[in-house]
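Omission of a single protein chain aside, the complex is shown with its protein chains in their original locations.
So that you can tell them apart, the chains are marked A and B in the order they are listed, and the count of residues begins at 1 in each.
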Amino acid sequence: MILFYAMAIVLILSAIFVVTAAKPVYSVVGLLAHFAALAILYFSLSAEFLGVIQIIVYSGAILMLFLFVIALLSSGVAAFSEGPNRLPKIAYPAAGALAVLLGFLVFAAGKFHAAVPAASKAAVPPVGAANAFGSVADFGRALFTVDLLPFEITAFILMVAVIGVILLAGDATPYVPVRKRQRIVDQEMREAVIREGRH
Amino acid sequence: MPHADLLPVAIGNYIGLSLVIFCIGIAGVLLRRNPLIMLMSIELMWNAANLLFLAFSRAWLNNAGHIFAFLVITVAAAEAAIGLAIVVIVFRNAQNVDVDEVALLKG
Partner (left out) sequence: MTHQMGVTGSYPLILAIWLLPLAGAVIAWAFGPQLKRQAGMVGSAAIGLAFLATLASWGAAMQNAGGHLGAQQPLGSWLPGFDFGLLLDPLSLIWALIITGVGFLIHVYSIGYMWTDKAIARFFAYLNFFVFAMLTLVLSDNFAGLLVGWGLVGLASYFLIGFWFFKPTAVAAARKAFVINVVGDVGIMFGIFLIFWKIGSLSFGDVFANVHALDPWLFWTCLFLFIGAAAKSAQLPLHTWLADAMEGPTPVSALIHAATMVTAGVYLVARCAPLWSASHDAQTLVGTVGCLTALAGAILGVAQWDIKRILAYSTMSQIGYMIMGVGVTAYSAGVAHFFTHAFFKACLFLGSGIIIHELHDEQDIRLMGGMQKRTPVAFYAMGASVLAISGFPFFSGFFSKDQVIYGALEHGYTWMWAVGLLTAGITAYYMFRLFFVTFFGTYRGELPPESVGVPRQLHDTQQEPHGSNEHAPSWLMAAPVAILGVFAVGAGWIMMGTGSPWARFFANSFPHETLPAPSVSELVTSIIAVAMFLIGALIAYTRYGSSTALANAPARLKSETEKLPAILVNLYYFNELIGLLFVKPAIAIGQFFSRTIDPHLIDGAVRELVIASRAVGTFGRSLQTGLLRGYALIVVFGAAAFAVYYALEGAAR
């Protein structure tokens, strides 16, 4: 319980820091703290596998990606200075109304009492057991049996993302198929021979 | 009758915490003009959603929420990769990373 509130404070503060940081690199640091605190909460919710994933994937991979991009782009520091706000004026009252609405939702959420079904506690294996709720074995069984299709789709999405990133940022020159490229080379060679012959 | 003993605190606290983080993420997307910080704010929102999935999953003792959270992390990773690639390509072309300046689709 104390753990929850402590982590809640850390999460909120680090989130505010992320959003308000002057430079993206500070945001990354805030985000790192945020993800760590979140991983601790996941463990307290007996989601061991996801807690580990949170650290490895988010902190290890995604945040590193952010850092690489920041490093790549920060050759021009001026690029990170923000220009004039061009959002239409109508957006301000709209955003204010939205804030009030969301505040109300947060307030209402505190009073939420879920009618949680009476799951048999006896059916739940004790924490630490090989097949306890949220353990790697438990999660893996679900992932590779009943939820296999979403898992496969995930793999497909990741592949698409990889291809997309390569196409977008990989090479500035347009893609040319090999055979066409060969033809272009041959053409240039023939023209070179003709030029040589004239001389 | 909630199974309070399955959760460290009442479920409402998780919902409230998740909403607060989500709203901070929204604020980051709407208020900042640096695409990198906007992307990070989006990551905050993903994670707020994940927190709720796991909290409800624990309360119901149903690991479908874990699977969802796993999918969310995957998609978030893909999104971050694509988004950063776009940021790189925009910066390469425009020498600018202010999203308000990149308005080629203005009708």
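We take it that a residue touches a chain if its C-beta (ideal position, glycine included) is under 8 Å from a C-beta of that chain, and two chains touch if they have at least 3 such contacts.
Note that the coordinates shown come from a computational prediction; the quantities given were computed from them, not determined experimentally.
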Problem set entry | Absent-chain contact - pick from B:V9, B:V75, B:I89 or B:V102 | B:V102
Exercise. Among A:I16, A:A36, A:L105 or A:I157, which one is in touch with the chain left out?
Worked result: A:L105
Problem set entry | Missing-partner contacts on subunit A, residue numbers | 86-88, 91, 94-95, 98, 101-102, 105, 108
Problem set entry | Interface with the unshown chain - residue positions in subunit B | 26, 29-30, 33, 38, 99-100, 102-107
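In this section, only the chains that are shown with their structure count from here on.
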Seminar exercise, completed: Distance between the CA centroids of subunit A and subunit B (whole Å) is 8
Problem set entry | Sites on subunit B touched by subunit A in the complex | 1-3, 6-13, 15-17, 19-21, 23-28, 30-34, 36-37, 39-41, 43-44, 47, 50-51, 54-61, 63-64, 66-67, 69-71, 73-82, 84-89, 91-92, 95-98, 100-101, 103
For this session: Would you pull the subunit A residues touching subunit B in the complex into a rising list?
Result: 1, 3-5, 8, 11-12, 15-16, 18-19, 21, 24, 27-28, 31, 34-35, 38, 41-42, 44-47, 49-50, 53-54, 57-58, 61-62, 65-66, 69-70, 72-73, 76, 79-80, 82-87, 91, 95, 98-99, 102, 105-106, 109-119, 121, 123-124, 133-134, 138-139, 142-143, 147, 150, 154, 157-158, 160-162, 164-165, 168-169, 172
